[in-house]
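Take this structure, written in structure tokens, and hold onto it; I'll ask about it next.
As you look at this complex, bear in mind that one protein chain is not there, while each of the others sits in place.
Chain IDs A and B follow the sequence of writing; residue 1 opens each chain.
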Amino acid sequence: MGDLIQIVVAKYNYWIYITLMMIGLYAMIAKNNLVKKIVGMNIFQTAIILFYVSTGAKRGATIPILEHGHGAASHVFHAVDYINPLPHVLMLTAIVVSVATLGVALALAIKIYNRHNTLEEDEILAQIREK
Amino acid sequence: MKIIGLIIALVTGVLLIGATGDFPDWADPASPASTHLSPHFIEKTMEETSVPNIVTAVLADYRGYDTMYETAVIFTAGLACFILLRIFVREEPGDRLYRHLLTGVTVRVKEGMELPPSEDFERIDATWTPPDLIIKTVCRFLIPFIQLFALYVIAHGHHSPGGGFQGGVILGASIILLAISQDLRTSVRRMREKLDAVLCAVGVIIYAGTGALCLLLGLNFLDYSALASVLHCDPVTARSHGILIVEIGVGIAVMCTMIWIYNNVSSTGKYDEGL
Partner (left out) sequence: MSQQYPALLVIVPLLSALVISAAVWINKRLCFPIAVAALGVAAYSSIGLLLRVLDEGVIVYKLGGWDPPMGIAYYVDHLNGLVLVVVSIVALLNLIASKKSIELELADKTAPFYALYVLQVTGLLGIVVTGDAFNLYVLLEITALSGYAMLAMGKDRAQLSTLNYLYMGTIGACFYLLGVGYLYIVTGSLNMVDIARILPDLYQSKAVIGAFIICLVGVWVKMAFFPLHAWLPNAYTHGPSAASSLIAPLVTKVMIYVMIRLILTVFTPEFAFNILAISEPIVWLACLAIVMGAILALAERNLKKMLTYVIVAEVGYMVGGAWLGNRAGMTGAILHIMNDALMTLCAFLVVSNIAYKLKGYAFDDLKGLVRKMPFTMGAFVIAALSIIGVPPTCGFFSKWYLISGAIQAGQYAFMVALLFSSLVNVVLFFRVIEIAYYEPFSDHHGHDHHPEPMDEAPLSMLVPLFIVAAGLVVVGLYTGDIVNHIIEFAIPKAIM
């Protein structure tokens, strides 16, 4: 029992984010409404972003902005004092990519709605089959 | 479909969680991610680029190539929304609504009929609400301060959290605030479509162009120390200035793309009636 708690405390951040990812993935596959699928996609991507950012945490360290900025050429900085900046950088990119995909997906959903007057996928497929 | 989705989600989730078995603990200072590359970034940023904000230094200098493509991604999204939605044919919507300014009477003009242009009537959207003086005035006052703050965020990306993307989004939000608090036609009058689209491309060209300038000056692409000869300073400061230049380019591109996407999506391409 103590062992299990040990594992949970060490890894619970990864598990929570993986659960969120799976909720988003389920929404993308199983839902019928196009906008709900888009929301699921956004949840999926956001969970991945949170997953990455959580890997940059470091116990007892502060944000990665060097304090004694200028005029401190001789000041030595220790890596243990600052959290890992690389996941933050990577996720800035991932956030932008997710917003861009969201924009394009919504534009496509608008065009589909203008054509078929519905956002439910089964109704759209029925309309297409009739033609 | 729901069952298939559930099975796929469960299987993937179990696989992913199982693979975390060998992960380092959360917030462990001795994890490989914290001991392999990041010590170099944290310890050497000041002496190699003289930028205190390590995230900005890594984003725009060490991994500046990624950031250039990220800006290109956001530009592609704006271009995609434009090419999908924009309709240039000036077809007037079926029924138009005009409001008589003095009495508040609304006139509905049917399809095909014309209302002679007149100062007493203003065109209103189908989803018009009575103009709220407080909202209109407060927003008009706030927008310049929002833009000033956005410029501060871009310029201080070196010393505090911030940078091109964050500042660019705030700038874009200021124009979108104008569109929301008044109407789309007002904001389009202020920031015309042609200027918006060209500035968007110019923003990314600033980024790629700085890199190409470094290439032409003899070093590798995006090696800002080549700018030392152009800017008359030492290579380390040249890196700091190079980061600022590309952040400005990013800010411009992101601002214009946000406005472009909003205009196209909210008016579904017709640019006449917004939200």
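Rule of thumb we're sticking to: a contact is a pair of C-beta atoms (placed from the backbone, for glycine too) under 8 Å apart; a residue touches a chain by one contact, two chains touch by 3 or more.
Owing to the predicted nature of the structure, the values given are computational and were not obtained by experimental measurement.
J.: Who touches the missing chain here, B:Asp183, B:Asp223, B:Glu247 or B:Glu273?
T.: Final answer for the missing-chain contact: B:Asp223.
J.: Using the touch rule from the top, list residues of chain B that touch the missing partner.
T.: On the side of chain B, residues 15-16, 18-24, 31-38, 40-41, 61-66, 68-70, 72-73, 75-77, 79-80, 82-84, 86, 88, 194, 197-198, 200-202, 204-205, 208-209, 211-212, 215, 219-225 touch the unshown chain.
J.: Residues of chain A in contact with the chain that isn't shown?
T.: Residues 21, 25, 28, 34, 37, 41, 44-45, 48, 51-52, 55, 86-87, 90, 93-94, 97, 100-101, 104-105, 108-109, 111-112, 115, 124, 128 of chain A touch the chain absent from view.
In this text, only the chains that are shown with their structure count from here on.
J.: Inside the complex, what are the residues of chain A that reach chain B?
T.: Chain A reaches chain B through residues 10-15, 18-19, 21-23, 25-26, 29-30, 32, 54-61, 63-67, 69-70, 72-73, 75-80, 82, 84-89, 92-93, 96-97, 99-101, 103-104, 106-108, 110-111, 114.
J.: Taking the touch rule as given, give the residues of chain B at its contact with chain A in the complex, in rising order.
T.: 1-2, 4-6, 8-10, 12-13, 16-17, 20, 23, 25-29, 31, 33-35, 37-39, 41-43, 45-47, 50, 52-55, 58-59, 63, 66-67, 70, 73-74, 76-78, 80-81, 84-85, 159-161, 165, 261, 264-265, 268
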